[in-house]
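Only a single protein chain was left out; the remaining protein chains are all shown in position.
A, B and C are the chain letters, set down in written order, and residue numbers restart from 1 in every chain.
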Amino acid sequence: MEQLIRKIKGMVSLKAYIKQRDDLHFITVKKEQLELILSHLKNNEGFTHLAFLQAVDFIEDGKFQLTYMLCNYETNVNLGVLVLIDRDKAEMNSIHSLWAHAWQYQRELFELYGIDFPGSPRVHESFVLEGWDEIPPMRRDFDTLEYSDQTFYQRPGRSTNDPAEYMKEKMYKNYAASPMIRRDNE
Amino acid sequence: MSLATQIFYAVISVTVATAYGLTLGGITRKIYARVHGRFGPPVWQPFLDIIQTSGRRVSVSHGNMFLLGPVFRLAGGLGTYLFIPVIYGSAVFSNFSMAGDLLLVMYFVFFGQLGMALGAGQGGHPYSPIGIARGLAQMSTFELPFALAVIAVAIQYNSLNITSIVAAQQGGFMNWTLFTNPLAVVAAMISLLGMNMHSPFSIVLAPQEIPIGPPIEMNSGFLSILQTNRGLFAAAKLVLFMNLFFGGATNLLEMVAKTFFIYMFSVFVGAAYPRFRPEQSFRFFLKWPTIAGILSIIYIAYLGGTS
Amino acid sequence: MSNLSKCKYRGYEADRSKYPEMENGKAVIDLDSHKYTKIWQGPQHPGVTGNMSVELIVNGDEIVHAKTHVGYLHRGFEKLMERRKYIQCFPLVCRICVPEPDTNEYCVSAAMEDLAGITVPEKALWLRTLNLEMSRVASFLMWIGGQAGSLGMGTIGQWTVGMRDFWLDLFEEMTGGRVYHMYMIPGGVRKDLPAGFKEKTRELITRTGKLMDDVDKSFMSNVIVKSRLQGLGIITPEMVDEYGIVGPNARACGRECDIRINNPYVKYDQLDVKMITSTVGDAYARAQIRYQELRQSLDLMSQILDRIPEKGAIQAKMPNLVNWKIPAGQTYIKAESTRGEHGFYMVSDGSEKPRRVFARGASYTHAIAVLEKLAVNISLSDLAALMVSLHTCPPEIER
Partner (left out) sequence: MNKKHMDEIENQMKLANAGIPEKERDLFADARPVKVDPFNKYYEGFLNWARSRSLWMLAFGTGCGAIELRPLMTSRYDMSRYGIAPRPTPRQASVFIIGGYSSIKTIKRIVRSYEQMQGPKYVIALGSCTINGGMYYDSYNTINRLDYYIPVDVYIAGCMPRPEALIAGFNRLKEKIRAGECEGMNEYTEKFDWYKSNQKQIIKDWNMPDYNW
């Protein structure tokens, strides 16, 4: 694996490399070099299986992180290729020519995150939502509870308790002194 | 016998046959359930179903032909039944049997399905024309061995009158067509499987493919007519088969016993087999049963048979 | 193993390549010409698996175009999990795939353990293995029923789903839940085995084995089943990588990809798991592989029952789960469900709620890209059988 990372470093500028487990590694590459590295990994390094393509919303940094999870069936190693793209005007190159099922993920990402993949087939078709007119729901600035309260009729009588508070009040009145509770040590 | 008495007898006969056919349907469900390892619905469940469907308050029609579909179907069932002598020698159950009735009955067996095809087509649901196409295609394929078997029987007994065919089979079970011309019975019994539309020939109603096909839009009263017909028609077919191949019946008990076993043949095949693909079903009917039918004619006409 | 040349009715099949006319590599389908009919198979249709729909254009009985529509079961699990604390996610994750919820539970708890660096005690791992295998058996039993039902043979479905119910009883005894178990929580499992559980399981294994003998006689070796499934929906080895096909669907055409063997998790490295493959790739080969895997799962379970340690902790020492904060990081945990690679991708930002949880279900590609490809040029009557033979499970597609 180290050999492969060295090789990739020679090809593209590697922004970060994390080894999570023996069989799971993450590399971060530049947006422009993604297609190059993916096709190299697929064609020459045996990472033939695209397990998924998903996005993570880092709203604080104004970035989306796209994760391309590849799998090598010979060495049984998973490699996550990460790309950071801008959150506003989110757009990414389509990889539908590399894997025949990649367009599905791209269609889902367009609908749930609003990330556009120009050229990807059926990317603007609705996937799981019908007639959605709000901001894409998986973005972190979309408040699903507020939307649900406004749109669907809540039946009165539901109450929500913060479990920590609730336990403190009802079950363990002397919470601080209780030896039964292991608190986190942060 | 005056016409009025005859009509009165026919009403009794039709009522008994319908009730018997529906009970058979209930027994079928019970047997299926037992094969499945279940308790199963009560035997009188089909009667409750008919009351329930006819008692709906709303009913949607799609036009005149749609209305006529179930009516044609019931007419087919009635027509088939009314020209078959049910019990040999009984005044009440001899119906309108006459010379050459076998041809008329053959016609009526397939009449209902044609009428249904006209009616269901107007429902507008895409699955009904697909179901009709399958149904008519399958009908014309299982009609072939059945017709061949009937021709063999007609040659054998030199008659197109069911009553005289039954009469010729009296006097011991060795006179039944089952034993005098077994090949014709094989051909006919296989085509009965197709007629009864149990698996593996249930391609018309196939719920997993075209959710129950032609009657998909039938509701309320229309459906209850179809259900009634299902009981009557099942009884009519079984009685026809009993008369042609199993020596007829001289009393009600014998009729019940014989038809029950004829019906259970297709029920047990149905419980043990999955469904054919339409083209497989067509090819199946055009193969072995047709060959058996042709051989039976050769056996009777050229080899002399045993009669 | 079946052979394509043995396929009885194959020679009769009409040449379907002439429909529709191809133009520039794209099918030209003129609906107004009344040559084609548009049919929506589902969501209200007894032949589709779960609540999804396939938009079909048929020419007679032949499908010339298929398009999958999902989203009828979309609940936004991933969004909901972002709003919940880690331990509150557990009631949600098991509902992602209803017939086989335990793989979800395992993946999420393993992902949390991986991120937080928790080692699970030995006995808990064995119990997890047992639970995962039990859920595989339950799911396969349901699948056999579905495959038989899609061919119109309700009898097998009644037998196997009835048998599955006894497995659900065992689940209830073990975990307290019939369908949703929430058994594997971070750090281990919730409960030890109840008294007498092993004997009951062994007895049920024998009963299921006997039922499988009956199924083999009446379903797997049935002439009509063979004639319908052989040659249906052939997946070629080239398609496996192209479409991301996993699990039994990929093993049926020769790809050796079983995560239990390739990347052993829980205790599979100490068990005798065999790779079951075939080279044919049609629906019948898939059915046989699933049938044999069910047999193997029963066998594995006897091995597990012999080797579960009597004593030992079932829970690692955990911080207070109510305020549990997991260090920042990301991980991907995959496990072999009955449909193939089932994985969870979890990103933590150091707070007490996950930043992102993504469930990768095997059906995601099977039900959309693969189904749309394989459904073309088959008969309308085979679509239900094809969908079941790909083992699609809609809730894990749309989540």
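Simple rule for what comes next: a residue touches a chain if its C-beta (ideal position, glycine included) is under 8 Å from a C-beta of that chain, and two chains touch if they have at least 3 such contacts.
Since this is a predicted model, take the numbers as computed values, not measurements.
Chemist: Counting the whole assembly, list the visible chains that the omitted chain makes contact with.
Modeler: Computed over the complete complex, the missing chain touches A, B, C.
Chemist: Who touches the missing chain here, B:G40, B:P126 or B:P182?
Modeler: B:G40
Chemist: Touching the absent chain in the whole complex: find that residue among C:I39, C:L73 or C:A124.
Modeler: From the options C:I39, C:L73 or C:A124, the contact with the absent chain belongs to C:L73.
Chemist: Going by the contact rule already stated, which one of C:Q44, C:S221 or C:S351 would touch the omitted chain in the full complex?
Modeler: C:Q44
Chemist: Which listed residue (C:R83, C:K353 or C:K373) would be found touching the missing chain in the intact complex?
Modeler: C:R83
Chemist: Tell me which stretches of chain A touch the chain missing from the display.
Modeler: Those residues of chain A that touch the unshown chain are 128-134, 137, 142, 144-145, 147-148, 151-155, 157-158.
Chemist: Give me the chain B residues in contact with the hidden chain, please.
Modeler: 29, 33, 36-42, 45, 48-49, 51-53, 55-60, 124, 207, 211-212, 216-220, 223
Chemist: Considering the entire assembly, which residues of chain C contact the chain that has been omitted?
Modeler: Residues touching the hidden chain, for chain C, are 43-46, 50-51, 71-76, 79-80, 83, 91-92, 95, 98-99, 142, 145, 157-159, 161-162, 164-166, 168, 178-180, 395.
Everything that follows uses one rule, which is that only the chains that are shown with their structure count from here on.
Chemist: So that we know how the chains sit together, what is the shape of their touch graph: line, ring, star, complete or other?
Modeler: line
Chemist: For the chain pairs B-C and A-C, which is connected through the larger number of C-beta pairs in contact?
Modeler: A-C
Chemist: Work out per-chain C-alpha centres and flag the one nearest the whole-protein C-alpha centre.
Modeler: Taking the mean of C-alpha atoms per chain, the most central one is C.
Chemist: How many angstrom lie between the CA centroids of chain A and chain C, rounded to a whole number?
Modeler: Between these chains, centre-to-centre, one finds 23 Å.
Chemist: If you average the CA atoms of chain B and of chain C, how far apart do the two points sit, in angstrom?
Modeler: From the centre of chain B to the centre of chain C is 43 Å.
Chemist: Tell me, which parts of chain B touch chain C in their complex?
Modeler: It is residues 32, 35-38, 126-127, 129-130, 133-134, 199-200, 202-203, 206-211, 271-280, 283 of chain B that touch chain C.
Chemist: Under the definition above, what is the set of chain C residues touching chain B in their complex?
Modeler: Those in contact with chain B are residues 9, 12-13, 37-39, 45-47, 58, 60-61, 148-155, 158-159, 162, 218-219, 222, 224-225, 227-228, 379-384.
Chemist: In their complex, what parts of chain C are in touch with chain A?
Modeler: Spelled out, the residues of chain C in touch with chain A are 70-71, 74, 76, 78-80, 82-83, 85, 88, 114, 241-244, 246, 255-257, 262-263, 317-320, 322-325, 329-332, 334, 341, 343, 345, 347, 355-356, 358, 360, 364-365, 368-370, 398.
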